[in-house]
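I'd like to ask some things about the structure below.
Apart from one protein chain that is not included, each protein chain of the complex appears where it belongs.
Now for subunit A:
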Amino acid sequence: MESGPMSVDSAPLEPPALPEGNANEPTHGGHSRFEVELEFVQSLANPEYLNYLASRKFLTNPAFIAYLDYLQYWTRPPYLKYLTYPTSTLKTLELLQQEKFRQDIISPDLAHMMIMEGMKTAVEWHREG
């Protein structure tokens, strides 16, 4: 997203309400916080997007780093089951907790390597033999 690199809001303390709940929380542009954060955490699985965020200096912003830490609630039930790209999302979320990865992903070569490996693994993991 194209907001200013340093305009990341401070992370909310509590994870959002589940979609099953009838919480009347204010929407963000018509979307619930759950919906927006689910979409965002899964977008992080896209290496190009990570590279983009790094190039916009998001990944060195302490507020954004705190937000990444906050997003780890997606690794736990009951939020875990809502991930539709669970493998890549969880792995990326884990990597993003490492400062070294946050620094290195600014390299397009690394992003490209992750794309190639991810695509290759996606077709090879279920191969027999």
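Worth a mention:
Please note the rule applied: contacts are C-beta pairs under 8 Å (C-beta built on N, C-alpha and C of every residue); 3 or more make two chains touch, one makes a residue touch a chain; residues count from 1.
By definition in this document, contacts and distances are computed from a predicted model.
Set against the options "Mediator of RNA polymerase II transcription subunit 4", "Pc21g11920 protein", "U3 small nucleolar RNA-associated protein 22" or "Proteasome family protein", the UniProt name belonging to the omitted chain is "Mediator of RNA polymerase II transcription subunit 4". Subunit A meets the missing chain through residues 1-3, 26-31, 35-36, 39-40, 42-43, 45-49, 51-52, 54-56, 77, 81, 83-89, 91, 95, 100-101, 103-104, 106-113, 115-116, 118-124, 126-129.
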